[in-house]
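Every protein chain of the complex appears in place save one, which is left out.
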Amino acid sequence: MNALVPAPSVPALSVPALSVRDLTVRYGRAGKTLPAVDGVSFDVAPAETLGLVGESGSGKSTIGKAILGLQPPNAGRILLHGTDITGASLRQRRVTAIDLRAVFQDPYSSLNPAQTIGQTLIEPLQVLRVPKDQRRPRILESLAAVGLPADAADRYPARFSGGQRQRIAIARALVCDPQVIVLDEPVSALDLSTQAQVLNLLADLRDSRQLALLFIAHDLGVIRFLAQRVVVLYRGQVMEAGGAEDVTQRPRHPYSIALTAAAPVPQPAEQARRRAAREALGVGTAGATPPAAAGCPFATRCPLATDVCHRERPPLVLGVACHHADQVARLRLPDRAA
Amino acid sequence: MLTYLARRLAFAVTTVLAASVVSFLLVHASSGSPGAITAGAGATPAQVAAENHRLGWDQPLVTQYLTWLGHAASGNFGVSLIDGHDIWSDLTARLPVTASIAVFATLLSGVFGVLIGVAAAVRGGLADRSVTVGSGVALSLPQFWIGILLVYLIAIKAHLLPATGYVAFSASPGQYLQSLALPVITLTITGTAIIARTTRTGMISALRQEHIRTLHALGTPPWRIRYVHALRFAAAPVVSVLGIQFIALFGGSVVIEQLFALPGLGQAAQNAIGTNDFPAVQGVVVIATVVVVITNLVLDLVLGAIDPRVRTA
Partner (left out) sequence: MRVPRALRTAGGVLSAAWLVFLLFASVTASWWLPYPVDAQDPAHTLAGPSSSHWLGTDELGRDAASRIAAGSWISVGPALLAVIVAFGIGIPLALAAAEHGRWAEHGFSRFAELLLALPSIVILLAFVGAVGVHPWAIMTVLGVLLSAPVYRIFLGQAQSLRTRLYVDAARVNGVSSLRVNLRHVLPAMATTIAVQAAQLFAISVLIEAGLAFMGFGPSVPSPSWGGLIAAASQHVYDDPWLMVPTGVVLALTVIAANGLADAVAGGREREAVPARHRKPRTIVRAASAGPHDAGGMLLDVRDLTVAVGGPDGPALVTGVSFALPPGTVLGLVGESGCGKTMTARALPGLLPEGVEVTGGSVWFAGRDSADRDLAGLPDNELRAIRGREIAVISQEPMVALDPMFSVGYQLTQPIRRFRGVGRAEARRIAAELLGQVGIVDAGRMLRSYPHQLSGGMAQRVCIALALTGSPKLLIADEPTTALDVTVQAEILSLLRALVRTTGLSVIIVSHDPGVVADLCDEVAVMYAGQVVESGTVAEVLGQPAHPYTAALLAANPHVAEGLPVPERLPSIPGTVPAPPDWPAGCRFASRCSLATAECAAPVPATPVHGAGTVRCVHPLSSPAELPVPHPVERGVPS
């Protein structure tokens, strides 16, 4: 575990805040298309931040949608504080899932341009039938929590920058005092300096409010900053799961290694070394061959792939789903000179 | 692709059947009955009832419909209640009249409309404004009004073309064209306006696309960008509108045919409805719907040929 990110202060054996079991989601008809999410399982402990990382086609956004009830799963279960909410319609979730809120990616389409900020923030309170006299104070409280002044409530989204809009989206998630928040790529559309501001805010909320956060992203650096644990996805399946520091610094799956190796760092000499090592890995080109229906989804690109990899899906053992986990060490990028 | 066509075909058949059901119900909803017509003006109720029985009017609706369907499938639409003429042969004789107008008007509208629309889009400025204003005016006047005006100016005052009447191609090609000229011109004015607008909007939208920027960055000559790439991109909505035009001309030919005294399907429809000639009404509706669905099918094929995204989906 990353020593600097505060560990959750709740004992590990309590009921997970959010639990996903064997989740499968398919777009289109079975047999015609491969599932977008294929048998994914993970837990988020109370007050823990879990990072869900992957590239396009990994299924990470679909998992977020399934958890939020926007995309019905074809198989598997979703549990909130131990209660099964899998088949619950959005109406039923009004009661069963009031603790679960969301923050989405695009700051420019996540706020209704025809409503003031106040109207946007009041809506969840209206749904919960919070007493009218409590509504305005709670809106102001959540605006303050994200660092926005009270008069923001009377303005329209067009007056705010991308970073400010994301804060408003976070305020909308906070206004109902949730315990679990799903964040779907909340900083991906922001500039570096704005991203830093919003990440700092999320870190503050993580530490002060004991929230369970499911943080979906494609950027390992961001995940490492914010999350305590990480799940790496590829084509709808879990490739690796473990502590954020471990997975991002000492990955144990060929795909995780490829992913960490691919992200460029702004130090030229360092980057040159990484590039050489990455090219030496011998990972196949993305998109060159169509995905296989059986076996490990990464087999068509993996330098360690053998017959068994193309036939059988590797089980998740000790946080790694690889038939040749023992040989992965020789793939790893050499540690830099101290 | 084949399954797609098969599904469209099945849907087309369903549509024709549905149309026949709708008109069948409408026909039966009216207050008259066929017996009243065939028995004549001074007939007694008993005579009317006897005629109705002879014509099968008192049978259950479903039976009547299925009987009609059975006959229609073999090309027998029955005979007119008014003068006993065979409906199928009458309608097929009238079809070329309406079809000639629709085809000529659509073709001319397409050619002129695309030329004008592209010119407006490419030149901009005054040319563009005048096309917008001109098409706006052309589309605000009812077609029959324009038709009357043209009849007055060209046929009556200038004696250049015949005001009314139709001459078959087989009788005299020259007179055939002359008899069609005024109706086609009338319809082409409106049609050109619509096509010009669609083309203009389509071209403007096409020229804003990102791939046009790529071509520009490659130094592609402007004529190629406009007339090969942008036009192809804008073609799909233009073809769609041409198809709708053609269908509208078929369905809306009633007014024009009355104005120019052309013995087409529109006249047949009006006569049949005006005289409560039930089998004729059924026949006209079915024929008109068949034309519509065939046009739609052809449209689908053409769109597939133009746009690869439709083809390989």
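Points worth noting:
For clarity, chains are labelled A and B in written order, and residue numbers in each chain start from 1.
In this section, a residue touches a chain if its C-beta (ideal position, glycine included) is under 8 Å from a C-beta of that chain, and two chains touch if they have at least 3 such contacts.
Note that the coordinates shown come from a computational prediction; the quantities given were computed from them, not determined experimentally.
Within the complete assembly, A:279 is the residue of A:84, A:279 or A:326 that touches the hidden chain.
The hidden chain makes contact, of the residues A:265, A:280 or A:308, with A:265. If you put the hidden chain back, the residue from B:77, B:104 or B:233 that touches it is B:233. When the whole complex is considered, the residue among A:124, A:242, A:295 or A:319 that touches the unshown chain is A:124. Residues 2-5, 55-56, 68-70, 90-91, 93-94, 98, 100-102, 104-106, 109-115, 120, 123-124, 127-128, 147-149, 152, 155, 159-161, 163-164, 167, 169, 172, 176, 191-197, 199-201, 203-204, 218-222, 224-225, 245, 249, 258-259, 261-271, 275, 278-279, 283, 285-288, 335-336, 338 are the ones on chain A that touch the missing chain. Chain B residues in contact with the hidden partner, per the touch definition given at the top, are 11, 14-15, 18-19, 22-23, 26-27, 29-30, 121-125, 128, 132, 136-137, 139-145, 148-149, 151-152, 156, 201, 203-204, 207-222, 225-226, 229-230, 232-233, 247, 250-252, 254-255, 258-259, 266, 269-270, 273-274, 276, 281, 284-285, 288-289, 292-293, 296, 306-309, 312.
What we mean here is this: only the chains that are shown with their structure count from here on.
Chain centres here are Cα means. That of chain A falls 56 Å from that of chain B.
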